[in-house]
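Here is the structure we will look at, set down as structure tokens.
Every protein chain of the complex appears in place save one, which is left out.
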Amino acid sequence: MSTMNFHLRLWKQKSAADKGEFIKIHATEIPSECSFLEMLDIVNNRLTREGKEPVSFASDCREGICGTCHMVINGVPQGPGRGAACQVYMRKFENGQTITVEPFRVGAFPIVKDLVVNRSAYDRIIRSGGFISEHTGGAPDASTTLIPKPVADAAMDAAACIGCGACAAACPNSSPMLFVGAKVTHLGLLPQGQAERKSRARNMVRTMQEEGFGNCSNYYACEAVCPANVPASVIAMLNREYIRGEVSESVGAID
Amino acid sequence: MILDAKIPEGPIEKKWTSFKNNAKLISPANKRKFKVIVVGTGLAGSSASATLAKLGYQVETFCFHDSARRAHSIAAQGGINAAKNYQNDGDSVWRLFYDTIKGGDFRAREANVYRLAEVSGTIIDECVSQGVPFAREYGGELTNRSFGGAQVSRTFYAKGQTGQQLLLGAYSALSAQIGLGRIKMHENSEMLDLVLVDGHAKGIVVRDLVTGEITTHAADTVLLCTGGYSNVYYLSTNARGSNVTATWRAYKRGAAFANPCYTQIHPTCIPVAGDYQSKLTLMSESLRNDGRVWVPKKQGDTRLPQEIPEEERDYYLERKYPSYGNLAPRDIASRSAKEVCDEGRGVGPGGLGVYLDFSAAIARLGEKTIRERYGNLFEMYQNITGESAYERPMRIYPAVHYTMGGLWVDYNLMSTIPGLHVLGEANFSDHGANRLGASALMQGLSDGYFVIPNTLGEYLSTQFGKKVSTDMPEFKKTEEEVRARVEKLLAVKGNVPVDEFHRQLGLIIWDECGMARSEEGLKKAITDIRALRERFWKEVAIPGTGKELNQSLERAGRVADFLEFGELMCIDALTREESCGGHFRIEHQTPEGEALRHDDKFAEVYAWMFQGEGSQPELVREPLHYEAVHLATRSYK
Partner (left out) sequence: MTRPATSSKKSCGRCMPLFSSPIGRKWIVALTGIVLVLFVIGHLLGNLSIFAGPDAMNAYAAFLKSTGELLWVVRIVLLTCVVLHIWFTITLWRENLAARPQKYAVKNELGTTVYARLMRISGLTVLAFVLYHLAQFTWEAFNPEYKTWIDAQGRHDVYRMVVTAFECPFVSGFYILAVGLLGMHLSHGIASLFQTLGITTEKMRPVFEKGGLIVAWIIFLGFASIPTAVLLGLVKTSSTLPACPFCH
């Protein structure tokens, strides 16, 4: 197995209140087969052996589904190629290349430490409407409602969102509308989601605004980086659903 | 100590119904007075939290992730079983029950498994009503796929992301309750100890992973939904953060740990490529439908696979199991791969891998068909290894991905500590010595949505007027003990990174308590683990302080617990002098090399009780009574 060398610029920042800076590390003898996060593990273990503090970064499943890992590699949230940062492999880089790793730069995602940011704003958006209310155990038999395959498939494509925050990180406006649109589309397409359809879009958009995110300018940078391939058409659906919900409420329409 | 499983009377089909008819209820007004702590937000934790909050209990939920949605249930791929019989292919609650009991090699508790099969259908109804986008037919009906260990199609799925969709369903139900103020959610909060008041579980000690603050939380009952311990092997298909800490600390407070040696090893994973590797990735078992498994006949053969002529290849599964061939069951396939690698015939870096060759299938069906069937898996394989499986055989190797053992629980899911309930993979109850595919998701949701809401009253109805608060000395004392432990870790000030110890522990456990176990090996493992543990407490390096996000400290705490737990696992494996399911003792095999059970002696649950640091744990047995099924030998021939 061959090894590679890299010039790393890694963001260090003690807390949200501190001013951060890049530290430069010459990472040598990195196995070419390892993943980007494994490369960071190696670097961190070397720092630890030297008695220095490692660079904090978040990761968990390391198979691209949990959405824990989040970082910007050479200007690309979640790094080059499809998938989350844990799915980036070092052989995609040139030997000797300089690699800059920064945290997500989104005002609504304050920095926790180094490359780790606080994405709880996404949880609060879901809490304000990203669900279908039902009583556990009170559901009718699953076969009673037929859902055409194209509808179920489109709902699944939207539901595939891993909630990683890359959409807001990539958007020049820090807008999370791909994330919000994905949930509104997933639940809005399904028959079970109809009862709360209007209030869902309205409440989620309001929370999104209160959290201090930016607004969609139809740049589609979100779609270009989304590890789950959520299409930007979910934002069109969100735009439609929101206006429907807001207008109904404004004019007092029941339906 | 006698383990009372509290199994309801009556025939197996009536047990759950009669339990529910006679269960102690808590009135709506009283539910509001009871507080429940839930630790973990995987399928079991999220579903339990949401359901209990809907019922009116005060719920406080904790997870160490930055969001409840990141729990490792999210990574389950295949599907969820349910005895719906939508396919009209002869499925029934009984068949699902029997398949699960048999799949578990007759080491699970009958009544629990029957209940699981009984509620399985309702889980699907519940999930659909939450908006889980299960795969559908063009006509709009739910579709099913087949899975191992069953002769019917009863597995519901959402692409290859069933776990994700089920977890997001439970997470959305949880989120709705948090939004309504009925659940207090604590993210980034790792449970480091259990607080007992008069011998009852009444609270937990938690470290905030962002601020380092250590706090105590009191409640009327505690639910542990903290998953399995596969990461004791260091390399597994589990997430990096998955750990044994919560259940291990509960064990050290008096909860019996049952069958820790029952682990499941999946035969088709991408092999370890080097010592930098941090995790293993599962490749769907379906690949074995068209791939042929082989290794070179010669030891240490370093030629490229295409240079090895047909007659110098050993298609060992086809050779040893002519009727099942490459589709031999998981445990057989895993063990056989280990055997050929132990003989020095493994392929790839480190010689720990076997070929899964598609060239015959490509020649027979054409590359297009293979691409249609497995395109996404081949892509995933190429992304990770940089190799194209269309051009050369895949390299695969078994990896740990589920643990059947866990804290002992009775029919009500309560552990040996009154008030401590354990749900999902964290408990031991439903899978015996081997879990069938697509059953883990079923069990997590069954426990959370349907079992615990009905069984919790059994305990809570005895707790009226027994309020506790964090001001009690028990809380202060436990908090101090946790603080001291964190300080002790930070005081080591060695220079060896935590990962190093974890990796070494993993190697010991993998070698001696993995796919094949022996008395000699297990004894050696116990000695090695003890030595490693000693080294850990002298040499571990944890830079930084305890008052901030400190990932080295988090990992060190978890690895310290794995270093203790690994020993218990080996003791259990050593004591269980038989082979069953995932537990294979080389001393106990048939002449053909199959697992040899000793039902006369071991048809029982082994539960271990902590007896103090440095003392041998006490073994307590729960005999398994099979009333509905009779014990039989699983045959693969």
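Things worth noting here:
For clarity, chains are labelled A and B in written order, and residue numbers in each chain start from 1.
Here is the rule we use: contacts are C-beta pairs under 8 Å (C-beta built on N, C-alpha and C of every residue); 3 or more make two chains touch, one makes a residue touch a chain.
Model, not experiment: these values are computed from the prediction.
Note on the undisplayed chain: of the listed residues A:4, A:30, A:88 or A:106, the one touching it is A:106.
Listed residues A:94, A:141 or A:210: the one in touch with the omitted chain is A:210.
Those residues of chain A that touch the chain absent from the view are 9, 22, 72, 74-76, 100, 102, 105-108, 128-129, 133, 135, 170, 172-175, 199, 202-203, 205-210, 212-221, 223-225, 231-233, 235-243, 246-247, 249-251.
As a working rule, only the chains that are shown with their structure count from here on.
We define each chain's centre as the mean of its Cα atoms; on that basis chain A and chain B are separated by 27 Å.
By the touch rule above, chain A contacts chain B in their complex via residues 1, 14-15, 31, 33-35, 37-38, 41-42, 44-45, 47-49, 51-54, 56, 58-63, 65-68, 81, 83, 87, 89, 91, 112-113, 116, 118-120, 122-123, 126-143, 145-149, 152-153, 155-156, 159-160, 162-163, 186-187, 190, 192-193.
Interface of chain B with chain A (complex): residues 47, 50-51, 54, 65-72, 74-75, 84, 86, 122, 124-131, 133-142, 158-159, 161, 164-165, 168, 171-173, 175-176, 178-179, 185, 187, 210, 237, 239-241, 273-274, 276-279, 281, 349, 383-386, 449-450, 453, 495-497, 499-500, 541, 543-544, 548-549, 551-552.
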